[in-house]
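Shown below is the structure under consideration.
Every protein chain of the complex appears in place save one, which is left out.
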Amino acid sequence: MFRRLSEAEAPVAITVDGRPIRARTGDTVAAALLAAGIDRCRTTPVSGAPRAPYCLMGVCFECLVAIDGVGSRQACLVPVRDGMVVETQHGRREAGR
Amino acid sequence: MRAAELDPAYDLVVIGGGPAGLAAASLAARAGLRTVLFDENPDLGGQIYRAIATTPVKDRALLGSDYWRGEALLADARASGAVIATGATVWSLDARRVVGVSIAGATRLVEARRVIVATGALERPFPIPGWTLPGVMTAGGAQTLFKGQGLVPAGRTVLAGTGPLLWLLAAQLLRAGGRIEALIDTTPRANWMRAAPHLVDFLLSPYWGKGLRLLREVRARVPVLRADRLAAAGDDRLREVAFALDGQERRLPADLLLLHQGIVPNVNLAMAAGIEHRWNDRRLCFEPVLDADFATALPGIAVVGDGAGVAGATAAVERGRIAAIAAVRALQPDAAAPDAQAVRQHLSREEAGRAFLDCLYRPAEALRLPKGDTLVCRCEEVTAADVLRMAEIGVEGPNQMKAFLRCGMGPCQGRLCGLTVTELIARRRGTTPEEVGYYRLRPPVKPVTVGELASIPISDSERRAVER
Partner (left out) sequence: MSGHAASDYDVAVVGGGLVGVATAWGLAREGCRVAVLDEGDRAVRASRGNFALVWVQSKGLGLPAYAAWTLRSSEAWAGFARTLREETGLDVCFQRPGGFHLALSERELEDRSATLKRLHNQPGIVDYKTEILDHAAVAKMLPDIGREVVGGSYCPYDGHVNSLRLFRTLHVALHARGVTYLPNHRVDAIERQGGEFRLLTAQAEIRAARVVLAAGNANMRLAPMVGLSAPMRPERGQIVVTERLRPFLNYPVVTLRQTDEGTVMIGDSKEESTDPAGLTLGVGGTEAERAVRMFPLLANVNVVRTWSAIRVMTGDGFPIYDESESHPGAFTVCCHSGVTLAANHALTVAPMIAHGTLDTSLLGPFSARRFDVPAPV
C-alpha cells in the first residue's frame, strides 16, 4: 500500500507476530506496519472484524497492537525501537498482558 | 522528559504542540511566565506541522512553503525557555486548572495558574458503507505518513471527499511521484451559491491564489470525478470504491481509499473540563464558547487554535498569541508583552477569508448521515439502523442513545461518532443539533491505566468516600 520515498534513515529491527520487519528510525509502529504491507493490525473485541490504522493521529484507536507484551497500545503514537516485539491484537485484550 | 521531572505547578500549562500551542508557549515563556507545553506525539508540530523537525521529506518543494513555516515556529518555542514535554498525554483538566498528564506510563497531576487548550482538530467522521475496512483511511492520516515517514501510497489510490486538504494532499503525493487513480469530489453543487457572498473576502485573503494553483496542479494529472454517494466495498479489506452521481453508479478497483470531508474541533478535553460548547451550523460542529481573548467561562482557561473553530494554521498562531498575551497580562502585568491589537487585525483577515471555504466545502448531508448497516460507532460497532430504531422508541438524545447502544463508550469516546449520532437524532426529531446536544464527556479523555489512576495523590476525604 505504501512505499518509502527515502531509504536514508537508519534501519530499526522489529518483529511483528514473530516476523522480522525492517523499520526505519522515525517510524511510528503504525507507519512501520503499513510500510511493510501489513494492512491489518487487530480484530475488534466486538465482532472480530479486521481493522487497520485509520487516522494516524491518536484519535481513532484502530491501530491498537501489543508492544513488548503490553496490549492496546496506539501504534501511531509509539516510535519504533530496535528489538521491539509487536503483536496483532485479536479481539479482547487479555488482562495482565 | 520524565513525569517525575515535572514541577507540581506552573504559571501556564499549554496543552498541544501544534501552531497555536507553540506560539502561545513561546510568547508566554519569553514574557517570563513559567510555562510547560505538553504534546502526546513523539515530536512537535501538531497535525499541520507534523514532523517539522524530523521529516525525511527533505525536498522542500514536495511539502510546500506553508508547511515549512512551521520550522521557525518550532525553533522559536524551543528557544523560548518554555519546558517542553513530548510523549505527554493530557488526560484530565478541571475547572480548578489541575492537569492530569501521563508520560511513559507515569501520571502526574500538575497545577496551573493559567491553561491554554490547543488540542486542535480532527477529521470529521465520514461514515460511508465499508469505512472500517483495512485499506480505508483518512486523507490526514496519509498526509501524516508522508510528512512523518516519507511514505507514499504505492497501489491503486483513490481520494474522496471535499475540502482543501484533499487537494493539498493530492498535490503533495503527485509531486513525490505517487500515482492517484482518481479524486472523487463530493462537494455539493449547491455550495457554490452559498459560498458566493463570501467570495470577495476570499479573494482578498491569501487563500485563493494558493487554492487555484493547487486545483490546477491536481486536475492536470488526476481524473476528478464528482459524486453524491460513496461506499468502500470489499470482503476483509478494500477492493473497490463504489460511487454515484445523480443515480449513475461506477466502481473503481482500489487498494487505498483516502477520505476527507473537513476537520472539526477535538472537543473531548474541553468538554470534559466543563467548557460550554455551542453548535455552529455553518461549520456543522460544536465549538467552545469564548470571549475575545479566547477565554472560556472557566477562570484562567482558554481554548485556541482549530479547537476554537477551524481557521487554519496562521489563525491558530495568532489565537495562541492573543491568549498568551492575556495570560501574561493577568499573571505578570508589568512584563513586556506584544500588543494584541496588531495580532487581532491579522486574525480577522484570516478568519474572514475562511467563510468562503466553510460554505464551499460544507459536506453533504447524505455523507454525514449514514443509513442501514453502515457503522456509526466504529469502536462499539453500532449501525445507523440501530440508532434510528432507538430514536423511534423515544430516545431523544445522545446520552440515552449511548446508554442503550454503547455508541460513544469505546476508547475514542465519541470522536468518530459523536457528531453523526447528534445529527442523526436531530434529523429524526426535526430539531437542531444545538437542542439535541452531545455526549457528556469526562476524564480520562485518553486512556490511562488502572495503575496510573491509582497512583495519583489521594486526599483523606477522597479515600473515605470509598473506604467506608
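Which chain is which? They are A and B, in the order written, and residues in each are numbered from 1.
We adopt the following convention: a residue touches a chain if its C-beta (ideal position, glycine included) is under 8 Å from a C-beta of that chain, and two chains touch if they have at least 3 such contacts.
Since the structure is predicted, the reported quantities are computational estimates derived from the model, not experimental observations.
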Revision key, fill the gap. Contacting the left-out chain: of B:86, B:332 or B:449, that is B:449
Exercise for review: Determine which one of B:61, B:212, B:289 or B:465 touches the chain that has been left out.
Suggested key: B:465
Review point. Contacts of chain A with the missing chain: which residues?
Key: 45-46, 70, 72, 91-96
Point to revise | For chain B, the residues touching the chain missing from this view | key: 92, 94, 98, 100, 105, 109, 274, 390, 392-400, 403-406, 409-411, 413, 436-437, 440, 442-444, 447-451, 453-459, 462-463, 465-468
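We take it that only the chains that are shown with their structure count from here on.
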Check your understanding: Hey, how far is the Cα centre of chain A from the one of chain B, in Å?
Key -> 23
Review point. What residues of chain A sit close enough to touch chain B in their complex?
Key: 1-6, 8-9, 24, 26-28, 31, 34-35, 39-40, 44, 46-47, 49-62, 64, 72, 76-77, 79
Practice item. Spell out the part of chain B that touches chain A in their complex, as residue ranges. Key: 40-42, 47, 51, 54, 56-58, 87, 122-123, 132-138, 140-142, 144-146, 148-155, 176-177, 236-237, 255-256, 266, 378-381, 410-412, 415-416, 446-447
